[in-house]
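Single-structure report; data block below.
Apart from one protein chain that is not included, each protein chain of the complex appears where it belongs.
Per-chain residue numbering starts at 1, and chain names A and B are given in the order in which the chains are listed.
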Amino acid sequence: MTGRLLDLPPTGANVVAVPASLDVTRTRTLEELSTEARDIADEAGHMRSVEALRAEDWGDLHHRAFKVQLNIQTVKNAKRAPVELLGELADLGFEWREIARMLGVSVPALRRWRQGEPPTGEHRRDIAQLVAFTRILAEDHMVADIASWMEVPISTDAPVTAIDLYVGGHALSILELASEHAAPDAILDRVEPGWRERFRSDFEVFVASDGQTATRLRTKGGQ
Amino acid sequence: MTLAAYESVDDLYLARGALVNGNRPWFTGDVFQNVVVPGVQDTGMVIVIAHPCAMRRGATLADRLLVAAVRPSEPIAASAWIDGFYDRMPLPELENASHFVAWLDDLGKAARSDLLATQRLACLSEFGINMLQQRLTFHLTRHEVPTFQLQAAFAHTHIEADLLEEWTDDLTNVGLTVEQAAERFEDFLRGGEPSLRGRLLNVEMRSSVRQACRLEVKRLLTCLRMS
Partner (left out) sequence: MRRREIEKYEIYVNAPLAYVTVEVRFPGAPDQTVGAAVQRAFRDVLGEDWVIDQILQQQLAFGLNAGPSALGPSIRQTGFPRFTVRDRTTAVGLTSNSVTIETTDYRGWLTFRSVLELALRAAAELLKPEGVARVGVRFIDEIRVPGVEQAAAWSGWLDQSVLAPAGDDMNGAGFETSTWTGAAQYSVGTDKTLVLRYGPQQGYAVDPNGAIKRPNPPPPGPMFLLDFDCFWEPRTIPLFSVEELLETCDTLRVPLHRLFDDIVTPKLVENVFRMKALKP
């Protein structure tokens, strides 16, 4: 922005020592920040350290960011009536039974809230938080059809869903899944140790000739 | 050899006593009292073990339903059920603090009219129903089917029952009978190509079926209130 005149090389600058211009740092505007050029001494070493820092810090930084965001949205939602918030979850297509699980309450208790009975302050916050969580996933992580996404098993090798993860207190793992920063198997290794053995089954589900589902021992080619 | 176990009594039940919703459709795992089961008992408690698919023809309940006798029992620790008592299904604290078991050898058919005339004491949760079906299958065939496999196979039946309960709750509030609500539900679920009921078999489509049902209920409520 300023100081161009002082940057012009004066006459005889290559012969006579020129009084140094102000040797101070400058409070940068955003425009100046975006065009500033800096020299970095050792590219290779710097890049290595930056990459390592990135990998290590992603978890902490993004978890912190998510918690801040979730908290802000929860506080905002908590001002709305619980019936309205529950209605929003229903409109997304969640099953009431699963909503009850995610809120840690019985289905009859949830039914009473739907009919207008006020939940406790703590439960009211839990409802607000669940709505906030679904919004963050849908709006910021571009998860389309959030209820369906959370209902489908995260891996073809285990019946664990994002709803199960939420119930288990692993909301951050759901976030990692949505932002593709962790693979489903890696998340399962973390939250359900031994899952491969636990969910290994010799049975499969099939549709019988009467159109109803049934189970049978696995056959080759599903025949 | 280990069957499924429950950690807390609440894991087994969807509702007990006064919390049982009268609008919830009858389902596998429902417990009734004062029921005659010919060849098994003159009266007493029973638990429905008929598969949901075999309980109805359309919206109409079958004339007779397969049930098992339920009788009082001494308390048995939750862990003991993993590898023992294969001929029974635990029903702890079924009535207040009293413990009961379902006897998987004492099976018979109860008349629909008898069940209609009595009171439903409890509904099992999804987990409880899976556990019941696992124990019954193992007792009758010595085949252990993992509960998660049963869940995968029959989750759509639970969802349909939940949707019908929700539907009935809303429509009986504006004057329809339970039977009328069930008929409308049956008609609605048959609609579409593939039908909404068919779509429930696909886990990715379930939320859209719920959304469709809820929208339809809102539409019906508007129509019924205006008429």
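Going forward, a contact is a pair of C-beta atoms (placed from the backbone, for glycine too) under 8 Å apart; a residue touches a chain by one contact, two chains touch by 3 or more.
Just so you know, these numbers come straight off a predicted model, no measurement behind them.
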item	value
Chains on display which the left-out chain touches in the complete complex	A
Absent-chain contact - pick from A:Thr27, A:Thr120, A:Thr156 or A:Thr219	A:Thr27
Full-complex contact with the absent chain, from A:Val68, A:Ala183 or A:Ala208	A:Val68
Subunit A residues that touch the omitted chain in the full complex	1-6, 21-22, 24-31, 33-43, 46, 49-50, 53-54, 57-58, 61-62, 64-66, 68-69, 72-73, 136, 140, 175, 179
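As a convention for this text, only the chains that are shown with their structure count from here on.
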item	value
Residues of subunit A touching subunit B in the complex	90-97, 106-108, 111, 145, 147-148, 151-153, 159, 199, 201, 203-205, 207, 212-215
Residue ranges of subunit B touching subunit A (in the complex, touch as defined)	10, 14-15, 19, 21, 53, 126, 145-146, 148-154, 156, 158-159, 162, 166, 169, 201, 203-208, 210-211, 214
